[in-house]
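As you look at this complex, bear in mind that one protein chain is not there, while each of the others sits in place.
The block that comes next holds subunit A.
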Amino acid sequence: MAAVVVLLLALAATGGLYAAFAPAGKAQADDTAQSLAIDEGKKLYAVGCASCHGVGGQGTSDGPSLTGVGAAAVDFQVGTGRMPAQQPGPQVPKKKVIYDQKEIDQLAAYVASLGPGPSVPSAEQSNPEGADAARGGELFRSNCAQCHNFGGEGGALTNGKYAPRLEGVTPKHMYEAMLTGPQNMPSFPDSTMPEQQKQDIIKYIESVNSDEAANPGGFKLGGIGPVSEGLFSWAIGLSALIALAVWVAAHTAKARKS
């Protein structure tokens, strides 16, 4: 009987200790979720992406290889609606987002499993709170303005390609774009542009080109410089003045009949 009691105690202690000292169990569960996500992502990938990027993400003549692009690239491309692409062309435009965030995470997990690449930045990483807008402005003008325009209004590139407007882009997506260099954009990995600088740039864009940005001069007229200003001066300014000239000339001074 004693032996049975000892055995029970020993089993209970082992089980209890195991239960107490087994964080591995949690890791195990995480692993399962991760592999589940990869599995789910693979299914989504097979339906939505494989026709251009190849069954194993190796790339085809219609789409580049996804080996090593990382989860951040997927989160940006799919999260802004650029992927899946609607049609081939000089550049894939931003459009309605088709997948929900969970599906995007699953796709990202699958693509990340193809090869090591930048992972999706955490909320703190892309948060511009406390960053320096003035320094961000200098960095932006040195690195970004030549394509995106001084205020992030976008600009033309060769053969129908373009740098898109940055208004309304979330900090996470801006961060990911800098990190991964989507489409025609060069990438600015942390080794050339540290996290702090990326946050400064995001802060600058938020302070000059967002819903909260102040426009001290009135309507921005697109914020694209002298072309729209010239158009406005002709279409509104001079037209109004010519209309007034017609009005003034039509009122000739006639002797009053009274």
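Quick note on the criterion: a contact is a pair of C-beta atoms (placed from the backbone, for glycine too) under 8 Å apart; a residue touches a chain by one contact, two chains touch by 3 or more; residues count from 1.
Operating definition for what follows: contacts and distances are computed from a predicted model.
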item	value
Per UniProt record, name of the chain withheld from view ["Electron transfer flavoprotein subunit beta", "Response regulator transcription factor", "Cytochrome bc1 complex cytochrome b subunit" or "ABC transporter, ATP-binding protein"]	"Cytochrome bc1 complex cytochrome b subunit"
Contact residue for the chain not shown (choose from A:Ala85, A:Met185 or A:Leu221)	A:Leu221
Touch criterion as defined above, residue of A:Ala73, A:Ala163 or A:Ile202 at the omitted chain	A:Ala163
Where the missing chain touches subunit A, by residue	90, 132-135, 137-138, 141-142, 145-151, 153-160, 162-163, 204, 207-208, 215-221, 223-234, 236-238, 240-242, 244-246, 248-250, 252-253
